[in-house]
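Structure incoming, see below.
Note that this complex is displayed minus one protein chain, with the remaining chains in position.
Up next, chain A:
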Amino acid sequence: MSTVVGEMDQHDDHHHHAPSGITRWLFTTNHKDIGSMYLWFSFIMFLVGGSMAMVIRAELFQPGLQLVDPHFFNQMTTVHGLIMVFGAVMPAFTGLANWMIPMMIGAPDMALPRMNNWSFWILPFAFAILLASLFMEGGGPAFGWTFYAPLSTTYSSDSTALFVFSVHIMGISSIMGAINVIVTIMNMRAPGMSYMKMPLFVWTWFITAFLLIAVMPVLAGAVTMVLTDKYFGTSFFDAAGGGDPVMFQHIFWFFGHPEVYIMILPSFGIVSAIIPAFSRKRLFGYSSMVYATAAIAGLSFLVWAHHMFTTGMPVFAELFFMYCTMLISVPTGVKVFNWVATMWRGSISFETPMLFALAFVILFTIGGFSGLMLAITPVDFQYHDTYFVVAHFHYVLVSGAIFSIMAAAYYWLPKWTGHMYDEGLAKLHFWASLISVNVLFFPMHFAGLAGMPRRIPDYSVQFADINQIVSIGGFAFGLSQLIFLWLVIKCVKGGKKAPAKPWEGAEGLEWTVPSPAPYHTFDTPPEVK
C-alpha cells in the first residue's frame, strides 16, 4: 500500500513526509491514507463476497443438490449480498470520495479527519462479526440480504443478534462517512469553487451523502425491531400482537430503494468525469446533470413499494408506486442522453477508463430497461422473485456500479501511485470482464422469464443449460478480477512514471498536483477562476 510519496521522490522538495510504520495506518488523519485503506478493504470484501458467489454458482451448475446443503446455500446468498452491498460497493465509493473530493475542491483534507479514521476502522470489525456468525452453531444469517420478517425473526438462527449489531456499526460508519463528505463539500471548497463549478463526482457524492444520512438510520430502526421481535417479545412484525410482517417490508424498502441509488449516484459522477476526458469535449448539459441527480434522489423516497407489488397493497398504492417508479426513468434518461451527447463529434480515444465508462453506459441502460419492465405492476406479478430480478440488479450493480469503480480506479491510479498501469493487462481485464459479465447475467433474464425462482439451490431440469452457461460466465468473471488485483499490485510497485496529467483531455484540480499526489495537497487553497 504505498500509494503515497516516499520511495522514489526523496529529492522532491515537499517537506511533508508520510509517517512510517504501522501506526501511520492506525492513527492516520490523512484523507489519502484513509482512502487507500477503504479501497483495499473494499477489494478484499469484493473477493470474499465473490468467493461466496462462486459457491452459489457451483451449486447451481447442475440441477439437484450436490455441493452444499440448502441452509448453507441460503447463508451464502445472504452474506454474499450483504458483503457486496455494504462491504464492497459502498466502501469503494467512500474510498474514492476520500481520495478525490478534497483534491477536486482544493481542500487539504476532509473536514473532520479524525472521525474519518474512525469511520473506516469500524468496518473491519463489523465484517469480522458478520463473517464470524457464519461459524456459529445454527449458522449465520440465511434470510436474504433483505432480511424479511418473519424469516429473520421467527425462523432465523440464534446468531441473528450478531447480524443486527454488525449492521448497526456498519450504519454508524456510513453515517459518519457521509457527514464528513457533506461537511467537506459545504465548508472546504477553495475560494471561487462555487457549487455550480464543482465536478460532478463531488455533486453526486454530495447528494449521495444526504441520502445516506436520511436512510441509514431507518435501516438501524428496522434491524432494531427485528432484534426486539426475535429476542424481547415485541410484535412489530407479528399479527398476533397487532403488528404486520408487511410493515417490515415498508420500513426496509424505505431504506432499500434510496440505498440502491446510493450505490449508483457516485457512478454517475465518475462516468461524467471520464467520458468528457476521453472525448476531449466539455460535459454536455452540466447543470441538467446536477438537477437530474437531485431529482433522482428526491424521487427515490417515493418508489419503495415497487419491491412489494406482489406483497399486496390497495390498488391505488400499487398504481402510485408504479407511476413514480416510471417517472425516475426521466431524469435517468437525461443523464444517458447527456453522456451520449458529450461523445457526439468528440475525438474519442479508448483507454481502459473510457472502455469501462462506455460499457457502463450501455449495460447500465440495459439494467434500467429491465427495471422499467419490473416497474409495471401487472408485469412484475410474473417477474417478481425470479431470476429476471437477479439479472436486473446485477446489470445495474455489477456492470453498473462495479464497472464505474473499475473505470475510476484506472482513471486515477496514475494519480494515486505515480505510475501508469499496464495498458495491455488492463485491456485484457476489460474484455474478459465485459464478455464474462454478459455470459453471466444476460441468460438470467431468460431463466427468469421462464419462471426460475431466485434464492433456491435446486431447479427444474429445463433450466439446466441456461444455468450451466451462467455458471461458466460466473467463474470466468471471478477469475478476470484476479487480473485486476495483479495489475494494481504491479502498478503500485512500479511502471512508467506518470505525469501530473496523464490524460490529455482531463480537467479538474486533481490534475494540477504532481503524480503521485504529495502526502498533503492544497495546504493553501488554490484560486479557482
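Note that a residue touches a chain if its C-beta (ideal position, glycine included) is under 8 Å from a C-beta of that chain, and two chains touch if they have at least 3 such contacts; residues count from 1.
Please note the rule applied: contacts and distances are computed from a predicted model.
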Name of the absent chain as recorded in UniProt (options "ABC transporter ATP-binding protein", "Hydrogenase maturation factor HypB", "cytochrome-c oxidase" or "Diol dehydratase reactivase subunit alpha"): "cytochrome-c oxidase"
Contact residue for the chain not shown (choose from A:F73, A:F93 or A:F236): A:F236
Hidden partner chain, touching residue among A:W40, A:F61, A:W121 or A:F446: A:W121
Option from A:M45, A:L60, A:V164 or A:A391 whose C-beta touches the chain left out: A:V164
Option from A:E59, A:D109 or A:E510 whose C-beta touches the chain left out: A:D109
Hidden partner chain, residues of chain A it touches: 19, 23-24, 26-30, 107-109, 111-118, 120-122, 124-126, 128-129, 132-133, 158-159, 161-162, 164-166, 168-169, 172, 175, 178-180, 182-184, 186-188, 213-218, 220-222, 224-225, 227-228, 230-236, 239-244, 246-247, 250-251, 254, 314, 520, 522-525
